[in-house]
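Would you mind keeping the following structure in view while I ask a few things?
With one protein chain withheld, the remaining protein chains of the complex are depicted in position.
Our next item is subunit A:
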Amino acid sequence: MELLEFKDWKSVPDIVHCYKSQLSISETPIIIDNGSYQARVGWAISDAPLLSFRNLVAKLRRERSKKDGSQESIVPQLQVANDISNIEAVRFQLKTQFDRNVVTHFEAQELLLDYSFFHLGINTDGNVAHPVIMTEAFLNPNSSRQIMTELLFECYGVPGIMYGVDSLFSFFHLNTRPTNHGLIVGLGYHTVHVIPVVNGKTIFENVRRINIGGSHIISFLHRILQLKYPAHNNAITLSRAEELLHSLCLVALDYKEELKKWSDNEYYKKNIKRIQLPFSSSISSGLTEQQKERKRELARRLAEINARKREERLAEDEEKLQQLLFIQQMIKANKDSSEIEMSMLEYGIKNLDDLHKNIVTLNSRIEKAKEKIFAVNTSDDVLEEPPLKQPKFHKMSFENETAKLLFVQKIKKTKQEILNKKSARKQRRQDMAKRRTAAGQERMRIISQLARKEKGNDDFGYRDEDWDIYKAISREGGDSDSDAENEKLMELDEILREYQPTDVDQGIPGESYQLHVGIERYRAPELLFKPYMIGSSEAGLSEVIAYVLSLFDNETQSLLAENVVLVGSLANLPGLMERIKIDLISVRPFKSNLQVHCIGNPDVASWLAMKNFVQQTEYKDFLTTREEYEEYGSEFFKTHAASNFYIPTPKSQVVEIIDS
């Protein structure tokens, strides 16, 4: 069986591109496809975008770098776009300028524009002398566009700006079959748009947006895998879920049919994908080397302290012995009795016998201490490891294999009995808790019978067995899982492991570190068609397409259905185009003409379309220049076929006070 592995792509930091002089002389426009997933930036004369990065900024906390001040310079506090080498490490510090598909957080946008212009190599002083062609969200709110314009004109000093919608650019300027009618399905990271175009004009009021996109599919896949494998909660990351979406996921042509296939066990076994998570095969034996070393160090220090104390005590004893010996000598020499008595009092000695006794004990103590010190010094470094834990039972020897087998079987049987008892008890507890089960009803019957008061003939309690009824109605059912039982179970397991090691833990190392991905491959992308799978009340993609078509008259409907165009990276999903086609056929009249296709390479289509636009048309007519910005205000922008419309924001109702 083939085993897949995660590749865990790391982003490669971008180089700073060379800023050629001809670029600055000719005022070559900079094209920015500012998507909520990725941004693609490049010159209008290059074949492909020079930069392509996730629109993300990681702001690391300052506290961490403060703590170890020396490392402050090593870890930059701010990581932008492709500088983020390991996205999972900074997952919680990630920021994007997007809220859904609209730019709202312009501090992050500023950082990312810095990043783009810097890596394009721009080094002119005080301005970026190139017009900027940029994508924005469909029906981007005026206020969002306004701040973007201010940012570009004021901070970067660009000579002109043009805005457009990415999917409209693709439709109008990359289409190999130029038509005036079409239904664009823009599959984005946060949203999906269904945009009808009639006579070369976007019909804004009939556009519909589903607020589900690639990010929802990824987080859905992430979560179902996490819930399926709670043990690998941390190993299943969002980036890995994203990788799965790119590498394994596909769209089912008929979801129900697909599910039916998967419910068959044989099919499941044949088509399941196994993915190996990284794991370490070494089984740690309790203590690591470091811990052992630390323990040894501690023991050595304790021994040193003990030795020092012993030596101090020895010195003390020796001193006292000297004194006592001196007194003894004084007595022998018949010195002044009062002096002797004084010194004897000092040591708390009453008479001669006491003195002798003291001297003898001190002598023996010194002798012992010396012996001990000698013993410790000779066996200095030999610190014994504590003896290994003795197993509770001793290994038995069997006459032959059959005897061993019988023994093992007996143990197994005992184990099974305990397990059975446990499960029966669990079942009983559950039954008791519910009212509708037979056990629960029987219990209620007994309780009500006991509670009934009958005068006269109440002989309850005359016999000892009467009291057993309380055992029967207690929720525990008379006996509960005891610790003794659990202990016994563990002991049996241990015995089994001893005699039949293969029986308890079996298998290839790392098998428990495998993810089995089956239906999930279809289930996650199906979210586009069934938003209710994550509790959204919105209609699915096929339903919305049908709905948008229904807003037109029959003739226009067939014009639109003849040219359904998919744009956006999600269009790469295998089967998506066919699925949309199948779903469309089911809502279109019988045998009507129908075309679904994809424009170019969905990943870079809109960037290339913008480039075509700049190269082919008089793009300068559509640039909002600096003069116009200053004249008409920051909200103003020039519209074209692939842009949003412009209606200035009405003044909020200001109550005018007229002086009369």
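Rule of thumb we're sticking to: a contact is a pair of C-beta atoms (placed from the backbone, for glycine too) under 8 Å apart; a residue touches a chain by one contact, two chains touch by 3 or more; residues count from 1.
Basically, contacts and distances are computed from a predicted model.
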| item | value |
| --- | --- |
| Options "Calcium load-activated calcium channel", "3'-5'-exoribonuclease family protein", "INO80 complex subunit C" or "YEATS domain-containing protein": UniProt name of the undisplayed chain | "INO80 complex subunit C" |
| Residue of A:Ile210, A:Cys249, A:Leu623 or A:Ala642 in touch with the missing chain, whole complex considered | A:Ile210 |
| Option touching the unshown chain, where A:Asn127, A:Asn271, A:Gln441 or A:Asn601 are the choices | A:Asn127 |
| Among A:Gly540, A:Gly568 or A:Pro602, the residue in touch with the chain that has been omitted | A:Gly540 |
| Full-complex contact with the absent chain, from A:Arg54, A:His173 or A:Arg523 | A:Arg523 |
| Sites on subunit A contacted by the missing partner chain, in the whole complex | 62, 77-78, 99-100, 102, 104-107, 110, 114, 117-118, 122-128, 137-144, 150-151, 154-157, 193, 204-205, 207-211, 220, 223-224, 226-228, 230, 256, 259, 262-263, 519-520, 522-523, 530-540, 543-544, 547, 647, 649-650, 652-653 |
